[in-house]
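Take a look at this one; I'll ask things after.
Every protein chain but one is kept in place in this view of the complex.
Chains: A and B, in written order; residue numbering restarts at 1 for each.
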Amino acid sequence: MSGMSNVGRPTRPNEVETRPATLTGGRGLLQDEPLIFELNGWEKTGVDIADAELDASDLGDLVRRDPIDLPGLSEPEAMRHYVRLSQKNHAIDLALYPLGSCTMKHNPRLNEKMARLPGIGDVHPLQPQSTVQGAIELMDQLAHWLKTLTGMPAVALSPKAGAHGELCGLLAIHAAHDAKGDTARRVVLVPTSAHGTNPATAAFVGYAVREIAQTEDGRVDLADLEAKLGPDIAAIMVTNPNTCGLFERDVIEIARLAHAAGAYFYCDGANFNAIVGRVRPGDLGVDAMHINLHKTFSTPHGGGGPGAGPVVLSEALAPYAPTPWVTHGPDGFKLIEDATGVAAQSFGRMCAFQGQMGMYVRALSYMMSHGSDGLKQVAEDAVLNANYIKARLADLMSPAFPDGPCMHEALFDDHWLEGTGITTLDFAKAMIDEGFHPMTMYFPLVVHGAMLIEPTETESKHELDRFIEALRALAQAAKAGDVDRFKGAPFYAPLRRLDETRAARAPKLRWTAPQGSNLAAE
Amino acid sequence: MRFTKDHEWVSVAGDVATVGITQYAAEQLGDVVFVEVPDVGKTLNKGDSLAVVESVKAASDVYAPVSGEVVEANGSLSVTPETVNAEPTGGGWFAKVKMSDPSQVDGLMDQAAYDAYLASL
Partner (left out) sequence: MRYLPLSAEDRAEMLAIIGAKSIDDLFVDVPQAARRSGTVDLPGFKSELEVERALTALSNKNVPAGSVPFFCGAGAYKHHVPATVDHIIQRSEFLTSYTPYQPEIAQGTLQVLFEFQTQVANLTGMEVANASMYDGSTATAEALLMAQRVTKRNKAVFSGGVHPHYVHSAETLAHAAQMKTVALKAAIDAEAAVIDAIDADTACVVVQTPNVFGTATDVSKIAEAAHAAGALLVVVVTEVMSLGLLKAPGAMGADIVAAEGQSIGVGLNFGGPYVGLFAAREKLTRQMPGRLCGETVDADGRRGFVLTLSTREQHIRRDKATSNICTNSGLCALAFNIHMSLLGEKGLRRVAEVNHANARKLKDALSSVKGVEVLTPRFFNEFAVKLSKPAAAVVEALAKKGVLGGVPYSRLDPDAGLDDVLLVAATEVVTDADIETFKTRLSEVLA
């Protein structure tokens, strides 16, 4: 026989008692990776291109002579650099990412493929409209889906993210009041539980912000709302389902009161995932609502964008929608790019060109895939998953609103950690060691030590159970006094806890050449 | 030294009041990372925002305990904000205000009243 040597073949692992630190600081598959500025690539490039055939002598003194200080990498070096960096990130594709109010759901790869079709990804925003009929038609189809799902008559597609959509809604409201000569309305009412973008947006467009109180059961306090509504109120901004993960039972009455006082109802649609295909905001009296395509309609979060925040509008606000508008007639599809003709009352443009086409196509691909039946199932599974988590953790952790169902996210407070010496933050950091991304913490502000868990509909029961078992084990460890596990966590992440005080006291926001090096930092 | 319910302190010399935040407030804020002091010459009404003090995760307004004109501001805090944690009632002062109505000081708490107030929180 041949090939019987067992040299170098795998055998059983040796039993070693101690775990020595590595000599290089490396940790197996987890590679340390310097900044590109530290890889000595000052003379390198990873892009082959022939020299220019004409010089730039015609530009004289406009030509840049000083070094720009941009290093280059060859293609294999670039690949290593970024693959190593990528491995330091948590991602939906790796494990549950239960950030409440962020809707971290699976991102179908069909959507990525569709966004890269040459007729979608490689068309210029200002090509003759005759050469982009399919692109404009795609926008029209997306608009149709969004209007039908929300039961609203109009939609402004161009806002570039949720906060930009809020801005769009308030600008439309501003314009509508102005058109009526109703210029005394200088205040926007916002519940204390609102996302920070709501008051920031209102202030951004010059409104004063006044808060509406919340009831014991986590909803808008109708009496307080009614007392604060008056001739100075331009709009109310209410998230529904709200940031406590609860449906505003009195939402129709909220809308009625706002309208009776001459105000408009802006609904923050960040949590539309809980009701898509099942409840139409148009049936609730909403005047404007943004839809985060990167939440409900699965466009990738990309480490912080790009998003897209189309805004559906009521009949009352539709005339003021920002340009461009999409229309169609006998000659085909058309972008109306200026505030003239049918768009004469538009409040104007919010950005160059026509918005986030790359996100439109992904969202439409997602909607078409699910269809009306699949989207309804999305909402139902998202709500079912959240309630399942709430039910299975209620005996160990303290649900902030234990009575009645939640919608797509389960909110806990830190009441159950009292006396353990462990904070919400400590608990969250220990989740990292167990392989999960922490939930949203300390938001909404109305709940002490808030932990807001949004599983989304794309988690299997198996994954939910894994997550629940991990949280139960951690909760039991916390109650058993295993404090060190929490206080020092995370121990198994690429880095331990970071010194944010140091980062903020002496901000270092860019790489600069070390003292004494011959590379001049400007 | 007199105190407000928002945990500012006032120390009066003539008609000039020096304003800062108390030890309790400095502890509640955690590590102070930035302080925005008012411009000299700014006129403030009692209750206006006099300064902004920031920790990593929070920004808090410091309210003017008295009305008047800012005659001096503690610019060194922009370089060493940690002084607010180290010496809140000393080197961590924010501004000196020439009071337009010195009698406003009489409405503030003295040390004993403030201690009792803290105990009640």
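In the analysis below, contacts are C-beta pairs under 8 Å (C-beta built on N, C-alpha and C of every residue); 3 or more make two chains touch, one makes a residue touch a chain.
The model shown is predicted, which means the values in this text are computed figures rather than measured ones.
J.: Thinking of the whole complex, not just what is shown, which of A:328, A:415, A:448 or A:461 touches the missing chain?
T.: Within the whole complex, the residue contacting the unshown chain is A:461.
J.: Where the complex has a chain not shown, which of A:51, A:216, A:331 or A:484 is the residue touching it?
T.: A:51
J.: What residue numbers in subunit B mark contact with the hidden partner chain?
T.: Touch set of subunit B with respect to the missing chain: 34, 54-59.
Operating definition for what follows: only the chains that are shown with their structure count from here on.
J.: Distance from the CA centroid of subunit A to that of subunit B, rounded to the nearest Å?
T.: Chain centres of subunit A and subunit B, defined by C-alpha means, are spaced 38 Å apart.
J.: Along subunit A, where are the residues that touch subunit B in the complex?
T.: Subunit A reaches subunit B through residues 500-501, 504-505.
J.: Going by the contact rule set out above, which residues of subunit B touch subunit A in the complex?
T.: 31, 33-34, 54-56, 81-82
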